[in-house]
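So that we are looking at the same thing, I have put the structure below in structure tokens.
A single protein chain has been removed from this complex, and every other one stays in its place.
What follows is subunit A.
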Amino acid sequence: MYKVLLVEDEIVIRQGMRELISRSAPFFEVIAEMPGGREALMYLKSELPDVMITDIRMKEMDGLMLSEKVKSMYPGLLVIIVSGYGEFEYAQKAIEYGVLHYLLKPVERHELVSVLERARLLLDKRHGISSLEQTPGPLRVESGGDTRKIIRDVKEYVRLHIDGDLRLQTVASHVNLNATYLSQLFKGELGSNYSDYVTDSRMERAKWLLSHTQLKIYDVARLSGHQSPKHFMLVFKQQTGMTAGEYRNQFNIQE
């Protein structure tokens, strides 16, 4: 599930948008709604969604300014603007800030859906998932199905839910398999424990977040699926031989 941040000052529109996304775009989930640019920016200090849908005309900070700030904070964040303003100057600015799409109000449903579909393709590519074989809805495994496909599905699930519940039981029920069987299958196929794989994946995510974002350490810990920041820092030191701060500084110096 890709995470969507909704920024819109009208509650009716926010609610409708959430409904529309949950109904028509199964790979997306609205994780937060913000009534204005300032609040959105506050939120983005500690959270990292995949897509931001924002209005332009809002109190205090408008959508264009927000897009500009976000672009420097997280260049990878996809921004979709939904606005009543069709003026050329706005569209021009939006292009300048690398906005993914500029939708005009009132939004036609299928238009929004097709834009989100495009966003999904981009995100999939970024995460190394081949979109063509993806099918909406919970993963289904045919009886006596291919072991490799199961392993790939599990890996994708881990990647997409890195900060969520990745207990073996949860994953196993997701792919409709017995937990013990899955564990054996995983070890047989990759030669390592499922839990080790998750730990490695989480560490990779943490490293990526440290190097690509300005998120605080404990946010990095949370977003990479570590229960407590303390635990995260301990594990990180053990793994890399340096603290998370030191690791990040490395990249700052390089830049």
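Here are a few things to note about the model shown:
In the analysis below, contacts are C-beta pairs under 8 Å (C-beta built on N, C-alpha and C of every residue); 3 or more make two chains touch, one makes a residue touch a chain; residues count from 1.
Assume contacts and distances are computed from a predicted model.
Within the choices "NADH-quinone oxidoreductase subunit D", "Branched-chain amino acid ABC transporter permease", "histidine kinase" or "Binding-protein-dependent transport systems inner membrane component", the name that UniProt assigns to the complex's undisplayed chain is "histidine kinase". Checked against the hidden chain, the listed residues A:Val107, A:Leu123, A:Ala172 or A:Ala244 yield one contact partner: A:Val107.
When the omitted chain is restored, the residue from A:Met17, A:Ile53, A:Leu66 or A:Ala206 that touches it is A:Met17.
In the full complex, subunit A makes contact with the omitted chain through residues 10, 12-17, 19-20, 23, 57, 82, 84-86, 104-109.
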